[in-house]
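Of the protein chains in this complex, one is absent; all others appear in place.
And then chain A:
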Amino acid sequence: MTSELDIFVGNTTLIDEDVYRLWLDGYSVNDAVALRVRSGILEQTGATAGVLQSDTMDHYRTFHMLERLLHAPPKLLHQLIFQIPPSRQALLIERYYTFDEAFVREVLGKKLSKGTKKDLDDISAKTGITLKSCRRQFDNFKRVFKVVEEMRGSLVDNIQQHFLLSDRLARDYAAIVFFANNRFETGKKKLQYLSFGDFAFCAELMIQNWTLGAVDSQMDDMDVDLDKEFLQDLKELKVLVADKDLLDLHKSLVCAALRGKLGVFSEMETNFKNLSRGLVNVAAKLTHNKDVRDLFVDLVEKFVEPCRSDHWTLNDVRLFLNQYSASVHSLDGFRHQTLWDRYMGTLRGCLLRLYHD
């Protein structure tokens, strides 16, 4: 006696959170059943393996049917076929768009193209996340990217409106979209110590201060593209390291202010010019796309690593960066104070976040 057909349809669609998780994680029905058996559910409920198999199949079928709607979450709210309480709808959407840290680190900053999609099996092998789940996550990134890419208004708001995600998750997606659009390099070995959270933090600061949206809230792509004019202007900052007097004056101001307050004062003093050169050169190079992509590599190479090798504490870094930014206001010959603040304000935040082991 074999079961040809076996279905259960409720007027209110039954959603089993545990099975949903297994489905999202890309397990096959059989694997999911095995995992559920291992969780001890048979003992708890007195059910048989057959019952579990049938139940799992049912849920998988339901999720499969829901998936089409989850691709455009507002559809899930308006559709008539599945009656699902709003709280459950929110849960379905949120979980569907939730991604794995390990996965996002692999694709962050990469072009969301077919080429990248082909590499998903490598990523799957590397991270231990099933290929199915990798595909879902990748497609989610790509889908969100496509929808909000050319939209006006705040990136986070757009994502929230079109995908009904929680604030937290929408912010993460904003970072992913921002990184994908600007193709920031995040995969280098040097950057491996950084988490998605680190990058997302930086992305948020950069969206707030460095994009078109920071100056004009009615532009297309305002939150996605960096403000080209601003990047051009950054060249002006070069004077800070090119003009030897200005550089010396800057150094003396910083040193005067920090003497006795910094655990690594002498190291700072000897390294000041290198560090300053590094930070200003990063700014000056941002006119080239290639250098924009390498922003994080440069920051780590030019600032994080030298400080780290001299054993700066986070507090040392904070004191230094504050003073380093502020002292520029006292440089009489320097006329680009606003530009400097827009640049350094964001960079300081990013560097502090990036400075850890």
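Heads up, the rule we're going with is that a residue touches a chain if its C-beta (ideal position, glycine included) is under 8 Å from a C-beta of that chain, and two chains touch if they have at least 3 such contacts; residues count from 1.
The rule is short, and it goes like this: contacts and distances are computed from a predicted model.
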| item | value |
| --- | --- |
| Record-based protein name (UniProt) of the chain missing from this complex, from "AP complex subunit beta", "AP-2 complex subunit alpha", "Pantothenate kinase 2" or "C2 domain-containing protein 5 isoform X13" | "C2 domain-containing protein 5 isoform X13" |
| Contact with the hidden chain (one of A:9, A:125, A:256 or A:314) | A:9 |
| Residue ranges of chain A at the interface with the undisplayed chain | 1-14, 45-48, 50-52, 54-55, 57-58, 61-62, 64-65, 75, 77-83, 85-87 |
